[in-house]
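For this view, one protein chain was removed and the others were kept in their places.
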Amino acid sequence: MGRGQRYGIALSAFVAFAVGAVMTLSLLLGDNPALFGDQPGSAQLAGLLALPADVLLRLVTIVVALSILIGIANLLYVHVGRLARGKAYSAIVLASFGFTVYWYVMRPGDTSLLEAVQVPIESALAALLCLSLLHGGSRVLGKRADIWGLLFVAVVVLVLLASLPLAELAPIQAWRDWLMRVPVSAGARALLLGIALGTVVTGVRALLGQDRSFRG
Amino acid sequence: MDQTTLQVYTVLFVFATVVLVYTARYFQRRGKRRPQRRLAGMGRIAEWTSRSIEANRPLHLALGRTAVGEDKTAIALAEAEFFHHIIEGAQASDVAPIISASAGSSLPLAQDTLRRVWSSGDHLSRAQWYPPDLAYAAAVTAMMKEDDPAAHILAGSFGAELALMIDSADRRGQGSLAVSDRLDGQAVAYAMADEVLIGEELFAAAGCVSEDGRAQVDALVLDVWRALVIMGVGIALLLEVAKRMPWLNWALVASVSAILLVFALLIYRRH
Partner (left out) sequence: MDEEFNWLEYSESMDAAAQEDEAQSSRRGLRRFLPRLPGLPGLPSLPRLSRPRLPSLPSLFRRGEHASSQPSAADLLGSQQERPLDDLDERLRALRERSVVTSQPTAPPNQALYDVDDILTSPELQSKPGGVISAAALSRAQQQQVQMLREIVGDPEQSQWAGGRRDLPAFSLGAVPRLLGSALLVLVVCLPFASSDYAEGQLPPAEFHEDRHQPTAFYDLLDNVSRDDTILVAFEYGPTAAGELDLLAELLLRHILAQKAKPLIVSSNPIAIVHAQNILRSINRSLAGADAQLLHGEDYYVLRYLPGGALGLRELSQNFADVVRISARGFPTGLEFETLDEMAEIVLIAESAEAVRNWVEQVLSATGGRRLLLATGYAAQPLAQAYADSMTSIVGPVYGIRDAFTYGEKLANNFGGLLSVDAPVEPEGDPEVVQLPVNVVSDSQVEAPRPTESQVDAVPATALPQPTATKPPTATPFMTATPRPPTATPLPTDTPAPTATEASIRVVEVISDQSVNIRRGPTTIDEILGLGYKGDMFEVIGANGDSSWYNILLPGGVRAWIAAFLVEERVVTASEFAGAQASASADAPPERVILQLDFSLRLSKNHPRFYQARPPTSGEGDRPELILSRDRGLEVPRLQAMTLGTLAAILVIVFGNTIYAARGLMRRRDSQGS
């Protein structure tokens, strides 16, 4: 690794650390005017401290909005390459893209393509998804032949039964409600809690400049 | 809890995490290595990697909707680390893995992850973007036919559309490991994927597939927090139960806690 590259890595890690620290402090202090007591001007001070985070977040949203262009460029690049290798599907993708752009340029504001093409296709895909889910649901015990798999299937069946609008199945709805309110809710919170913990640990790693992105 | 208290707790939590990270690294440098926890499905990754090498079929690594720059940046970084180690294992293959994403801002990260291991090759076309949700699932299933990947590591943010991808992979005899930070995607992953990671295992996975010290330290810190949270929740639950049942005495509570603790340890050791 050359000296220049090393400096580059150190610089990028430093920038990450500095921006992370500024954001954290700005979000913590700027969001809470109560920290500065009731003196006159405390609200202004909090507003001033919140400014860096505000500016940086706005920058991020602009960058994220523009990043769709990267995606589109990538999609075109990949499919042009595939077309060169003789893949016919890519021709359809590129032709559809061209047609959509042409349509929008010629008829600005007309979004009927979305309703006439996108919505039916995505609805059809959603129907296919239903079949996939059904197939997957019917072979859970083929994949996981254990007590947890059995429990999973039992809960799925119970929830589906309770969703049926049949008067005969009314008692099951009470079970379903309890199931959704207590164990399912607890499990969902546990999953989210775990992901939050992981997010903090990874965030600290990035904040300390130790993520692989900064290590060259 | 007012906002100030919440902020103080947040700062303390982050600070404690930093201290834990450095402490774990200190002990690691002194040669005290702790055995990594085993995650189900990690063995299959080795098998799929060899399949990819032997048969010249790419691995497909999917980020889903995880986007850099949004609130899921940390998840994207954890996935990139996980993918880095998988790609490292598959580098003897002649075909570079494919990383797909449905967020434009994740593409540079995906290309960077590929470039670190594959010095040559067309990174631009191996990191692929597709529009989100069902369109993404549909595009990936088309890619499954075109590129015939050996296996799919679907670690990211997915909803129920995961079912389309896993089902299609299943039909083609391609392996799948799935984990999602969204609840519907996680349920589908559990029901349908060959191997599944759950919740925070996504963050510990990098430490489990590699010998990289930093990734292992992260997994260790995560384990410590996890244990503390479980203990905290357990104690809160016991106190709540004790409050509602005045006939409970401390001896009973202590013995139940001990049994629960042993049970938890048994489960922990088993996994």
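Details
Note that the chains are named A and B in the order they appear, and that numbering of residues resets to 1 at the start of each chain.
Just so it is clear, contacts are C-beta pairs under 8 Å (C-beta built on N, C-alpha and C of every residue); 3 or more make two chains touch, one makes a residue touch a chain.
On a predicted model such as this, the values are computed, not experimentally measured, just so you know.
Contacts of the undisplayed chain with the visible chains, over the whole complex, involve A, B.
Across the entire complex, the residue among B:Gly41, B:Gly69 or B:Pro97 in touch with the chain not shown is B:Gly69.
Across the entire complex, the residue among A:Val19, A:Ala43, A:Ala91 or A:Leu164 in touch with the chain not shown is A:Leu164.
For subunit B, the residues in touch with the chain missing from this view are 18, 43, 47, 50-51, 53-57, 67, 69-72, 88, 91-94, 115-121, 133-134, 148, 150, 159-161, 171-173, 182-184, 213. By the touch rule set out above, subunit A reaches the unshown chain at residues 1, 6, 9-10, 13-14, 54, 57-58, 60-62, 64-65, 107, 109-112, 114-115, 118-119, 122-123, 125-126, 130-131, 134-135, 137-142, 145, 150, 153, 156-157, 160-161, 163-167, 180-181, 184-185, 188, 208-209, 215-216.
Quick note on the criterion: only the chains that are shown with their structure count from here on.
A straight line joining the Cα centres of subunit A and subunit B is 15 Å long.
Against subunit A, in their complex, subunit B makes its touches with residues 2-4, 7, 10-11, 13-14, 17-18, 21, 67, 69-70, 73-75, 77-78, 80-81, 84, 102-105, 107-109, 112, 116, 122, 124-125, 127-131, 133-135, 137-138, 142, 146, 160-161, 163-164, 166-168, 181, 183, 186, 188, 190-194, 198-204, 214, 218, 221-222, 225-226, 229.
Of all residues in subunit A, those touching subunit B in their complex are 24, 28, 31-32, 34-35, 60, 63-64, 67-72, 74-75, 77-78, 81-82, 87, 89, 122, 125-126, 128-129, 132-133, 135-137, 140, 143-144, 152, 156, 188, 190-195, 197-206, 208, 210-213.
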